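Have a look at this one before I ask anything.
All protein chains but one are shown at their positions in the complex.
The chains carry the letters A and B, assigned in the order they are written, with residues numbered from 1 in each.
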Amino acid sequence: MTTAATAAVDLAAPLLAGVLGTAGAGKLFGRRAGTSASRTALARLVRGGHRAARALRGLGALELLLCAALLALPPSAATGGAAIALGAGFLGYLGYARYTAPGSSCGCTAGDDGPVGGRAFARAAVVLVGGVAVTLAGHPWWATAPRQPAATAGAVLAAVAGALVLAPDHRRQPWRTLRLRLTGHPLDGTRAVTRVPVAATVELLERSLAWQRAAPLVRSALLDHWDDGGWRILQYAGVHTGDGAARPVMVLFALDAAAGRDAVREPAVRVSVLDADTGESVAVTA
Amino acid sequence: MAGSRGPAHHDHMACGSTSLWNGEATWFCCGNAWGPCATAGGGACGTCKSSKLQAAWPNASKACWDITRPDLCGEKLPRRGCGSVMKVRHQCSGVSVCVTVSDCGPRTRSFCSESSCCDGTCRTNRVIDLTPAAFSAIGSLSSGILPVVIFE
């Protein structure tokens, strides 16, 4: 192995300790750990939210213990093996969760309630690979770090980048805000869009006098809509009771396609009622 | 929407004729239903179901009030706890529905001074959240928000 690679392997222990320490502390001390445990796939595995919460806390304690061992003890097959076992266990559990309860969260880090996704698998794989590295390490990290400052700095940078990429959603916030500041608003392109959304036309209609008057005929929600010659036509289905008999009708509203509620206070709405079977105009009298 | 259809009714309902409040109504889902509602549970009262004629009120309890804070928008809504019955009338069409308070909401403070109008008469601030069953009885779910008058 090259010197840099050897140094990286030696430095795996504290980096892995960082990963296990944050995840373990979250599980053991997290304020929401108890309530979110019931939403994990673990709750299904151990049959109960309370048991899942206890199991997660126990796992958190184990992770902290391993974290302390990785920091304080020289690298050994025992600590490395423990991390390998933990990583492999995580991968197996995630596979199980994905297979049996796709919508549930993994409980991998406290407060992360999102469903099991690719990043959770990647984090588990990092623990496994870290364990292998600790097993292969030749020197304790506190001996290697001062001797290899450049490699140490590189490893720390790589760890920070990895943490950003693999962090659960609730810890990605500062990164997203920073990126927005640096690159500008990603949706600035929509500023120039002049099209009036259909939602705006429907809102204009539903708040108009025409709607108040015609609403008792209308049964459906918006059935169809289209623009034609500057008009926006909104089509609804309804029932009209004229000569004692109820007949299905189509209620059509025509509005200015470019009008929005902000520009028009009292919209002019054309209202037509057609027989749904024949398409003939229906005389609607109260 | 349509007039005397379904659980919606025109005036003179047993569930209330005394004016209580007015404002905007939105809708929400509850009761372990599909989609993002899967974890919503039975709401603050433990009885909430999307398919029942129910509502969330911002002052269902002190704890609820601390979350919704309608006072920050100038709305000093009275306390109406779980099980309270209200009549909610769509201001534009006059169609109304009777609902039972079963949860806490909406988060009035997030949308202060927002208003919905009907032919010039406006109702300000989100003061009640209806279940899909209740909201769809007086309006379209895809509209999302309605001006309403509330009776008890």
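Just so it is clear, a residue touches a chain if its C-beta (ideal position, glycine included) is under 8 Å from a C-beta of that chain, and two chains touch if they have at least 3 such contacts.
Just so we're on the same page, contacts and distances are computed from a predicted model.
Chemist: Which one, "3-oxoacyl-[acyl-carrier-protein] synthase II", "NADH-quinone oxidoreductase subunit H", "Cell wall protein" or "ATP-binding cassette domain-containing protein", is the UniProt name for the chain you do not see?
Modeler: Missing chain, per its UniProt entry: "Cell wall protein".
Chemist: Counting contacts across the entire complex, name the shown chains the missing chain touches.
Modeler: A, B
Chemist: Which of B:Asn22, B:Asn59, B:Ser96 or B:Thr124 sits in contact with the chain that's absent?
Modeler: B:Thr124
Chemist: Pick out the residues on chain A that sit against the missing chain.
Modeler: On the side of chain A, residues 32, 36, 103, 111, 113-115, 169-170, 172-173, 176-177, 180, 185-191, 193, 195, 197-200, 203-204, 208-210, 212-217, 219-226, 228-229, 231, 233, 235-237, 239, 241, 246, 248, 250, 252-254, 260-263, 265-274, 276, 278-286 touch the unshown chain.
Chemist: For chain B, enumerate the residues touching the unshown chain of the complex.
Modeler: Residues of chain B in contact with the hidden chain: 2-8, 26-29, 31-37, 39, 49-51, 69, 72-74, 94, 105-107, 109-116, 119-120, 124, 132-133, 136-137, 140-142, 144-145.
In this text, only the chains that are shown with their structure count from here on.
Chemist: Please work out the Cα centroid separation of chain A and chain B, and write it as a whole number of Å.
Modeler: Chain centres of chain A and chain B, defined by C-alpha means, are spaced 28 Å apart.
Chemist: Residues of chain B touching chain A in their complex?
Modeler: Touch residues, chain B against chain A: 1-3, 5, 38-39, 92-95, 116-120, 139-143, 147.
Chemist: Please output the residues of chain A touching chain B within their complex, sorted ascending.
Modeler: 39, 103, 202-203, 206-209, 211-212, 215-219, 221-222, 238-239, 265-266
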